[in-house]
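Excluded from the complex is one protein chain; the other protein chains are retained at their positions.
Moving on, here comes chain A:
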Amino acid sequence: MLPAAREPAAGDSWGIIACLCTVLWHLPAVPALNRTGDPGPGPSIQKTYDLTRYLEHQLRTLAGTYLNYLGPPFNEPDFNPPRLGAETLPRATVNLEVWRSLNDKLRLTQNYEAYSHLLCHLRGLNRQAAAAELRRSLAHFCTSLQGLLGSIAGVMAALGYPLPQPLPGAEPAWAPGPAHSDFLQKMDDFWLLKELQTWLWRSAKDFNRLKKKMQPPAAAVTLHLEAHGF
């Protein structure tokens, strides 16, 4: 029985303080808290989640600038054209039930593949942009997105999942595009940014879910004070 659980008597506060000090002194020796080994995938998932949220924020500014660069109607908030000519972009939208049914490996694989493609398209966008300032912003974002891709790869490696192998001939590579009208090209740019936004939103949800799943249960952090003579 803990001495602190004793009926406190008058003038016993010094005893309680002494007990608390003793408990704190022994805390490093409690096995449940003494986690000096491999931290597991938790920190890398957290970092990936944070980077996703940062990219979401960054893209908000970048998309605003780029859509203004394209001009109306692409920068109008209610502009929602059909997804024409953007079939090569990976779709982020998925049925909720389907999304729930995905396992961690599949989710991470889809994220990795999606950002691989999106990054490739984004670099093409950067090459097309005429404004120097816009090119700088796009290049910065591409670097960040490359970081996210590496971060996802790190999470997958920590969880023991293999990285998806690109199919032969399906290597994502940006090409100027054949006989694409300028209006359709602008539509593609619009959809690229929109898909990217949706993917980042979805990824934040994915990583948040994974983060919660990988967190150690609260019961594991129980102090087994009896073992130390308390």
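Observations on the model:
Everything below uses one rule, namely that a residue touches a chain if its C-beta (ideal position, glycine included) is under 8 Å from a C-beta of that chain, and two chains touch if they have at least 3 such contacts; residues count from 1.
By definition in this document, contacts and distances are computed from a predicted model.
A chain of this complex does not appear here, and its UniProt-recorded name among "Golgi apparatus membrane protein TVP23 homolog", "Oncostatin-M-specific receptor subunit beta", "CIB3 protein" or "Protein transport protein SEC23" is "Oncostatin-M-specific receptor subunit beta". The missing chain, though absent from the display, is touched by one residue of A:Y49, A:F74, A:Y112 or A:F207; that residue is A:F74.
Not every partner is drawn; the one left out touches chain A at residues 69-74, 76, 81-82, 84, 128, 130, 181-184, 186-187.
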